[in-house]
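Have a look at the structure that comes next, please.
What you see is the complex with one protein chain gone and the rest in place.
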Amino acid sequence: MENLILQSFIWIGLVGLVIGISLAVAARYLAVKEDPRIGELTDLLPGANCGGCGFAGCADYAKAIIVDNADITLCAPGGSECADAIASYLGVASKSVEKMTAIVLCSGDDSNSKRRFDYNGISDCAAAQATAGGDKSCSWGCLGYGSCARVCPVNAISIINGLAKVDKELCIACGKCIAVCPRKLIKLVPASAVIHVLCSSKDKGPVVKKVCSTGCIGCRLCTKFGDEGAFIMDGFLAKRDYSVAVTKEEVIDKCPAKCILKD
Amino acid sequence: MKSENQPDLYMVSSSPHTHSGSSVERIMLDVLIALAPAFAASFYFFGLNAIRLTGTCVITCVVAEWLCRKAMKRTGSIGDLSAVVTGVLLAFNLPPSLPGWMAVAGSLFAITICKQLFGGLGYNVFNPALAARAFMLISFLVPMTKWSSSNWATSLASGAADAATGATPLGLIKEAVKAGDAIPHFGSETIMNLFTGNINGCIGETSALALLIGAAYLLFRKVITWHIPVAYIGTVFIYASILHIVSPATSVLPHIHLLSGGLLLGAFFMATDMVTSPITKRGMLIFGVGCGIITMVIRTVKTGDYPEGVSFAILLMNAVTPLINRGCRNRVFGTKS
Partner (left out) sequence: MQTIKSPYNFRGGIHPDYHKELSSGAAIKRLPMPAVLSVPMSQHLGAPAKPCVKAGDVVQRGSIIGEQNGFISVPVHSPANGKVTAITDVSTASGRLCQAVTIECSEAGETLSMSPITLWKNTDRDELRARIGEAGVVGMGGAGFPTKVKLSPPMDKPIDTVILNGAECEPYLTSDHRMMIEHAKEIRIGAEIIRYILGAKTLRIAIEDNKPDAIKAMAEAFEGIDGDVAVTVLHTSYPQGSEKQQIYAVTGREVPRGGLPMDVGCVVENTSTTFAIYEAVVKGIPLIERVITVTGDAVAEPSNLLAPFGTSYQDLIDASGGFTNAKAAKVISGGPMMGFTVSSLDTPTGKTASGLLLLSKKRVTQYTSQACISCGRCVEACPMGLIPSELSQFIEADDAEGAEAISLMDCIECGSCAFVCPARRPLVQHMRRGKAIVMAKRAAAKH
């Protein structure tokens, strides 16, 4: 019996040893020749494999940088830290990367903006939009079925009371939510910006008021009371020009629809 | 003029807006109703053991499913009654004197590993009750094949020893073939016992009569179609007939095969499990034939030790089901076949 156990140990051990040695030999002599810089560069990247850079994962982006001279500032999750690291590794000048974040430009949750019918079907925003134009009474606003939340690789989006909201701290600005939103409500903005116009409705004021209590009515007061150029009008919709900082925060109180909010 | 009793919002959805009224719960309930005669028979023949085992399995399955769904943060699913059906079917595949804790272990395996870890109802590849039975056969071989005598066990064959040892007809055949003896002759009294269930075996599989009544109900309610049971039983019958014609000394009459083991329970209630069987009629026929062949091979190939092949046959065919589904699609209207 003892002999049997000892024998088993020895045999299994020998087999393991042989396989191990074969693997080591193969790793040495059958290794695929790859520029070692690609592997080292991949280690500098965050490793989220989110695809935000436009390549198929971090290793693919590293390869593109080495082989195709891709732009070193494409990694949104990595931000400036990563761009600097890549730059110093490659021995080139670094470019500044501003940390971006996604934001849902809508404040019409189920208390502010009513539904116009009771939608019963696939719980997906594109499907809801295809069913009689979506059940939100505002034809521009967030439908709240969570397609963006489901596609976010870092769970940065939550649906609260029928409205999607992005957590700035978690967002890696990969752009997946932007692509999936059927109403194109989500935009990439600088993470340093804190004042936003949370509305995307291009309807005239009276129309907006009927469907949402916090929708932009196009009164233009923000252009008057805000910093010069910080707020610009696109028809009946006010928009933020993020290249201009907002110092006059009283503009928030001046907005009659309360759609200018501070993060 | 809009009347006051109108709802505030109309419901909008994609068509169709009307439904036949069927539901998963209703289907599962129909299966439970169909199993009721077999349950009554099991109580009649095996007494409290039947209740003990069925109760243990059902309760364990339902609680396990509830806990799993909670732990996996999914919506609760015990309302669709599928866990109850799994519990009952598993219990019916157990011998009456099985210790309770083994039944609990099997039920936990069935629900947690074979069903919930795959994603819940609809996502499992293998029939959970049968997979659990296989798990128990491998883990607890002796208790799973010990047949204590039924309440009114009478002598099955020419010798009276079997009533005491509790052998089943298939077991007797196996022993005889192994020992090189002539196979026992089963008289008409035995056939009657096999039909009504007055023999040893697992608590749910013994009474052919009760199972056939239940099967008739399932067919009437259109929960199952004839394809799988007829293909399965038909194949077994033909295979057994050929064996008997070729070598009458070492093989029994075909109807013994039909009435023994879990064949009827398997063919009508287990092989027809919707999730794990093919979806087109042609696929179902192939599935039934495959089950039949494998069952007979396991039962009659001389070197094997297993008296029963139904569970493994169905499990093996479950594994092949996705392939059958791919190969057996219907002809689309307007295309050549």
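Residue numbering begins at 1 within each chain, and the chains themselves are lettered A and B in the order written.
Following the convention adopted for this analysis, contacts are C-beta pairs under 8 Å (C-beta built on N, C-alpha and C of every residue); 3 or more make two chains touch, one makes a residue touch a chain.
For clarity, every value in this text was computed on a predicted model and none was experimentally measured.
Novice: For the chain that's not shown, point to the residue among B:Ser13, B:Thr112, B:Thr196 or B:Thr250 touching it.
Specialist: Per the contact definition at the top, the residue touching the missing chain is B:Ser13.
Novice: Given the full complex, what residues of subunit A touch the hidden partner chain?
Specialist: 116-117, 120-123, 126-127, 130-133, 135
Novice: What does the interface between subunit B and the hidden chain look like in terms of residue numbers?
Specialist: The list for subunit B reads 1-3, 5-7, 9-20, 22-24, 26-27, 80, 119-123, 274-277, 279-280, 325, 329-335.
We adopt the following convention: only the chains that are shown with their structure count from here on.
Novice: Could you please state the distance in Å, as a whole number, between where the Cα atoms of subunit A are centred and where those of subunit B are centred?
Specialist: Going by mean C-alpha positions, subunit A sits 50 Å from subunit B.
Novice: Note which residues of subunit B are touching subunit A in the complex, please.
Specialist: Per the stated touch rule, the residues are 9-14.
Novice: Would you pull the subunit A residues touching subunit B in the complex into a rising list?
Specialist: Touch list, subunit A to subunit B: 115-121, 131-132, 135.
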